[in-house]
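Apart from one protein chain that is not included, each protein chain of the complex appears where it belongs.
The block that comes next holds subunit A.
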Amino acid sequence: MVSEELDITKQNLPAEQGPVQYVNELTTLNLGPTHPATHGIFQNVLQMDGEKIVSGEQTIGYIHRAFEKIAERRPFYQITTLTDRMNYCSSPINNMGWHMTVEKLLGIEVPKRAQYIRVILMELARIADHIICNGILGVDTGAFTGFLYIYQERENIYEIYEEICGARLTTNMGRIGGMERDLSPTAIRKINEFLDRFPGVLREFENLFNRNRIFMDRVVGVGGISAERALSYGFTGPNLRAAGVDYDVRVMNPYSSYQDFEFDIPVGQSGDTYDRFMVRNEEMWQSMRIIRQAMDNLPEGSYYADAPQYYLPPKQEVYKNMEALIYHFKIVMGEIDAPVGEVYHAVEGGNGELGFYLISDGGRAPYRLHFRRPCFIYYQAYPEMCKGLTLSDAIVIMSSMNVIAGELDG
């Protein structure tokens, strides 16, 4: 019961006190460099009007390691280890993209079996990459469960890598001219087990997210970008496809036998965070289709090209065979006499078109090597996508764009 003395009804308020006065003063907010939600070291200086983002500016380069400069001193094999560390969520794609660039320069034709094994591994890497992106998008919207469920599968993909080459993150399974070794029976068993188990996990993940009210409220209509702007900003990969452009390097410029496989390119419509999430989800299904086809039709034959002057011989041979020892020494010491040439080769990385622009002057190392890193090119659209939205929207936009700091800084 309201007493007479404490009458706080509207009539007693001063007449001039209407809605809160608009104060035209912006707040500067540093999102990053080391914020858990940036998933990497890069800074976003946001100008906030209350809760709304008015403008933003990114500062990158915190982990710049001068890969292009280092590559000018390294033999072609040793550059593989630089590519690992760009998009470290899907290192096999980077590795094999680089090996294919060198093969193109040297004119090596890789046997079908090696190409199919590469396709299998690259698609596994793409699934791992999308698992990370979508799982973490879940975490950033407050859904930890889906992340925990699906991260187990990334672990299983890493076990497949481990079975093939012994390493998990910085893989070393490709060689110039093919693969380091054939798929072992254990690796084949593990891949098949993965293919049998993963659809159930992914279905469960989808059930947790796709029509989840809370999740949809956070992501639908957030951070949309039109197809024209996305093209102008140089978007590729899932981010471009979410905006409705069906550009996929695997289809437009097939490499490594991608023309043999049947798969669809999922596209979105509005380019918002939900579309990016859904495109990545659907791509995991398509990747599984590709792996299944490649596993079923795995051709017989050699897993490396007949190019002893470029293909690193197996270690067992090196111990026993003089020729292998000589070639091993020559390759490791960078005595490959590469032809003079200029190559641009692109692969569909986890984030889009990953290009290698290689100029060789015939020396042991590239004269100039430039990485077209998809992250670096599209991240500049981030302030435009956040404009007029709130800070919590900015977090999910960044996480759904899949900005990988290693790839961003090069």
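Everything that follows uses one rule, which is that contacts are C-beta pairs under 8 Å (C-beta built on N, C-alpha and C of every residue); 3 or more make two chains touch, one makes a residue touch a chain; residues count from 1.
What we mean here is this: contacts and distances are computed from a predicted model.
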(Q) Missing chain, UniProt name, options "Anti-sigma regulatory factor", "Cell shape-determining protein MreC", "Haem-binding domain-containing protein" or "NADH-quinone oxidoreductase subunit C": which is it? (A) "NADH-quinone oxidoreductase subunit C"
**Q.** Omitted-chain contact residue, chosen from A:Tyr258, A:Phe277, A:Tyr303 or A:Phe376
**A.** A:Phe376
**Q.** Listed residues A:Phe209, A:Tyr247 or A:Tyr327, member touching the removed chain
**A.** A:Tyr247
(Q) Looking at the full complex, which residue from A:Lys52, A:Arg364 or A:Lys387 touches the chain that isn't shown here? (A) A:Arg364
(Q) Just to verify: which one of A:Leu231, A:Ile265 or A:Leu391 makes contact with the chain not shown? (A) A:Leu231
Q: Considering the whole complex rather than only what is displayed, give the residues of subunit A touching the chain that is not shown.
A: 60-61, 64, 66, 68-70, 72-73, 104-105, 229, 231-234, 245, 247, 252-253, 333-335, 341-344, 346, 353, 355, 357, 359, 364, 367-368, 370, 372, 376-381, 409-410
